[in-house]
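Structure below; questions to follow.
Removed: one protein chain of the complex. Kept in place: all other protein chains.
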Amino acid sequence: MINAGIIGSTGYAGAELVRLLLRHPEVNIKWYGSRSYIDQKYASVYGNMFKLVEDICSDDNINALADEVDVIFTATPQGYLASVLTEDILNKVKVVDLSADYRIKDVSIYEKWYGIEHKSPQFIGEAVYGLCEVNREDIKKARLIANPGCYTTCSILSFYPLVKEGIIDANSIIVDAKSGTSGAGRGAKVQNLYCEVNENIKAYGVLTHRHTPEIEEQLSYAAGEDINIIFTPHLVPMNRGILVTGYANLKKDVSYEDCLKAYEKYYKDEKFIRILDKDVCPETKWVEGSNYFDVNFKIDERTKRVVVMGALDNVVKGAAGQAVQNMNLIFGFEESMGLDLVPMFP
Amino acid sequence: MINAGIIGSTGYAGAELVRLLLRHPEVNIKWYGSRSYIDQKYASVYGNMFKLVEDICSDDNINALADEVDVIFTATPQGYLASVLTEDILNKVKVVDLSADYRIKDVSIYEKWYGIEHKSPQFIGEAVYGLCEVNREDIKKARLIANPGCYTTCSILSFYPLVKEGIIDANSIIVDAKSGTSGAGRGAKVQNLYCEVNENIKAYGVLTHRHTPEIEEQLSYAAGEDINIIFTPHLVPMNRGILVTGYANLKKDVSYEDCLKAYEKYYKDEKFIRILDKDVCPETKWVEGSNYFDVNFKIDERTKRVVVMGALDNVVKGAAGQAVQNMNLIFGFEESMGLDLVPMFP
Amino acid sequence: MINAGIIGSTGYAGAELVRLLLRHPEVNIKWYGSRSYIDQKYASVYGNMFKLVEDICSDDNINALADEVDVIFTATPQGYLASVLTEDILNKVKVVDLSADYRIKDVSIYEKWYGIEHKSPQFIGEAVYGLCEVNREDIKKARLIANPGCYTTCSILSFYPLVKEGIIDANSIIVDAKSGTSGAGRGAKVQNLYCEVNENIKAYGVLTHRHTPEIEEQLSYAAGEDINIIFTPHLVPMNRGILVTGYANLKKDVSYEDCLKAYEKYYKDEKFIRILDKDVCPETKWVEGSNYFDVNFKIDERTKRVVVMGALDNVVKGAAGQAVQNMNLIFGFEESMGLDLVPMFP
Partner (left out) sequence: MINAGIIGSTGYAGAELVRLLLRHPEVNIKWYGSRSYIDQKYASVYGNMFKLVEDICSDDNINALADEVDVIFTATPQGYLASVLTEDILNKVKVVDLSADYRIKDVSIYEKWYGIEHKSPQFIGEAVYGLCEVNREDIKKARLIANPGCYTTCSILSFYPLVKEGIIDANSIIVDAKSGTSGAGRGAKVQNLYCEVNENIKAYGVLTHRHTPEIEEQLSYAAGEDINIIFTPHLVPMNRGILVTGYANLKKDVSYEDCLKAYEKYYKDEKFIRILDKDVCPETKWVEGSNYFDVNFKIDERTKRVVVMGALDNVVKGAAGQAVQNMNLIFGFEESMGLDLVPMFP
């Protein structure tokens, strides 16, 4: 049994961590951090937690927290963890960071896309990019996990086998991603009001979204060369779910079976990845509330391209679920512990 | 052709006024007031108005405005108009107030339910409650219209004929109202975020909602005695629409035909009120985007009660549409001018 | 470890049984019955179950099934179970019926409200009405459970303590209920299409809904006399959730504390019932995906009435969750086994 603290527990990703960890047989949540709701009952912030969580929200004292728990999850705005992390903390606890602070190895790229100075670049090298299906062995040995972004997880996992196997021209990749609104967070902004999002769909952050360099970096590793892609996020009137529809040029004549073989090579034994049956298109509803990533693809003989489709729940596999999966790996628990969630339908 | 100014043009009710007045053959909008968006293009606040409105948002100088226009619509927070209205303004322009400032005749009730001091009670007596189907003749002669609230319009029109004809015990009235989220306004509040409202329904303001005394006052006039009712509003995951389901005890044995006769007595010739066919339940979707109020009822022999159902679009008949209807009456235009909107389905 | 069969496993309630039983530590699903999808893979009907359920849908042979399993769940249209149930079946297996066939003790009332002849009235007497919090001890000894309806569970639990304690006039009860659309089932009907339900709210089945006599019967037991109520269901544009807003006349002067005491008397130790803090209104989102029933109330001094609010997830506590709770009681498992679901938000 380990103790966990959550800094940023009242955002949507933080709240999902609470939902998952409450039912994790080896974890006890000791600290509900929340700058916005200090001294308020957690259950008054999230009514669903009434009678399930009796705790009060605490301020963000990461140093104090490091003495009390075994693992800290930071579901905080960009720059927070980078500004407070120390060697001392890392010597005491494992840290799973759900922000972007340590995801990008080249600090100048981070500073350019995020527009803030990185306050502790010395830990970037050590941080392990927590995409479990790709970096499992490194994660097990890590002190600091850079938990991947929601769009990023969905985009990388959709293309990874095809890039790794050299089937597609990685520079031709176009990721057209559609996200539920929980991805926009719980901040009070006019653009995220019910009446603004409902009955509406739009692209946003076109060619400038911060998950772009993160996808590029990870797929560059797989490709063995630096690549550039197009990534276009869209806001969809639903709470949860990301669907990636991706496009790329085939480098060679490949059949359905060839591509399938690539996906199976990397994902066949993955508990949380489901390669759908031929011609079945992923639907975000099929993974809602679960840690699954569903994927499929179709080959277009006419244009010599592949269409790839991937779906996940942005607050589970795209955030809190993956964070728990990383924690399980680090502490030697069964990787799926606390994550055997059956998707909810409808 | 008259000139109109809108103070509070960037709230949802104000924006609906713009939508309606843009197509009104006798009105020219001269002033787009908005404290929050001063000097910004109106069309940058409401993208739907691109190429339709070229104007810039202005600050709220009601005195300057009174010199430029024939009618002022105030779609502003409670207390604003009461704090700036003067005899001089009313001598120059007609004012249609979409706030609650002049709706309640007893200033102590206003101050109790709204929790603010009324700054110009001297105009309360003169203000005409702008429920066109009930107060038509007074409206025609008014300088100052207290445009009814959305819940209020729906609740009063649902029960008015039954109360007026003494068919029900007005003190037994229970109004269970369900509203789309545009009724909550465009303010950036966590509770109105997409993810908080979507896939959710709740009551709010139970026994304390400010529309209660407004409904009570108007139905008291109809009843000829002071009455108390229960009013329970609910927030529904949809943009527009209010549905009232109302209950009351029958004072005497009445048939379906008796009740129907009561509704027809008051509503038969009303262009914007539709008494639905027997057993057809109103649906908010059937009035969306239009100035219609749909109504129907059922008599319960078992419990000697009547169930009344009424539906309207809260931003049209419940706000901007009714305001335009009032303006038409005041200026001698055809009452339905600019309001011949066909409900949109789906 | 027991074996379970589900007849009607491809409706929404059946599918939720699958979701819950898949994670129940003492149950193995042996039979996925579905008349509409015979011989098709269950996971092709519900894509969320891909890789989780490998079974094929079977026809409804309840006699064969009775030899194979320990418990049969029937999530079937009204009249099905009544037409096939035999003493022989009940001697072999426990039956939890999610239809209305055995809920109403007076067969003439059943036949009047449902419009069909009851084919096996001989089992009505023995059937136990499976509202666990009320009939727990009888359930433990039952062979046949009449699992309560979704509206019914929410309505009865909302009012039960107040009726039982004689605080309200049970004949004055008005239940204004709002349901998500999964309650309408998975049948392909125009009125349940996305575009018909979305952005819309309506009452339906006013004064004629079949859950009315079921609520009346159960509350009559609590009241100790035959009562009549008004029950008005509404269709809300959301997937899951029922909210009941109820009204009743107080029989005596009672305080908030008096009422609270009544609720606590019956619900204090109930794991799945949460009496919310004073003035907090239940929201369906707070119970989504869980077996909780949330309740609260407010007393209106002005009209001497109480407003009661109750919320549950119609496919969990209102159907499949309660069915599993009943099964747990019958088989002597811990009552909450497999039901420790944390509500999902957002």
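Every chain is named by a letter (A, B and C) in the order it is written, and numbering of its residues begins at 1.
Just so we're on the same page, a contact is a pair of C-beta atoms (placed from the backbone, for glycine too) under 8 Å apart; a residue touches a chain by one contact, two chains touch by 3 or more.
Computed from a prediction, not measured in an experiment: that's the story for all the values here.
> For the unseen chain, which displayed partners does it touch in the full complex?
Looking at the complete complex, the unshown chain comes into contact with A, B, C.
> Would you mind spotting which of B:46, B:73, B:102 or B:160 touches the chain that isn't drawn?
Of all options in B:46, B:73, B:102 or B:160, contact with the hidden chain holds for B:46.
> Considering the whole complex, which of A:52, A:85 or A:243 touches the chain not shown?
A:243
> Pick out the residues on subunit B that sit against the missing chain.
12, 15, 19, 22-23, 46-52, 182, 199, 239-240, 274, 276-277, 280, 283, 285-290, 294, 340, 342-346
> To test your reading of the contact rule: which positions on subunit A touch the chain that is missing from view?
Residues of subunit A in contact with the hidden chain: 171, 174, 176, 178, 180, 195-196, 198-204, 206-207, 228-230, 232, 234, 236-241, 243, 245, 247, 281-285, 288, 298, 300, 302-303, 305, 307, 309, 311, 346.
> Can you list, in ascending order, the subunit C residues touching the missing chain?
12, 181-182, 186, 188-190, 192-199, 237-239
Basically, only the chains that are shown with their structure count from here on.
> As a test of whether you follow the contact definition, which chain pair has the most C-beta contact pairs?
That would be the chain pair B-C.
> Looking at where subunit A touches subunit C, is over half of the residue numbers used by both copies, so same, or under half, so different?
Same, since over half the interface numbering is common to both chains.
> Going by C-alpha centroids, which chain is farthest from subunit B? Tell me that one.
A
> Name the chain with the Cα centroid closest to the overall protein Cα centroid.
Chain nearest the overall C-alpha centroid, as shown: C.
> Enter the angle, 0 to 180° in steps of 5, of the rotation superposing CA atoms of subunit B on those of subunit C.
In short, 180 degrees.
> From the mean C-alpha coordinate of subunit A to that of subunit B, what's the distance rounded to whole Å?
45
> Can you give the whole-Å distance between the Cα centres of subunit B and subunit C?
Averaging C-alpha atoms per chain gives centres 38 Å apart.
> Residues of subunit A that contact two or more other chains, please.
Correct list: 12, 182, 199, 239.
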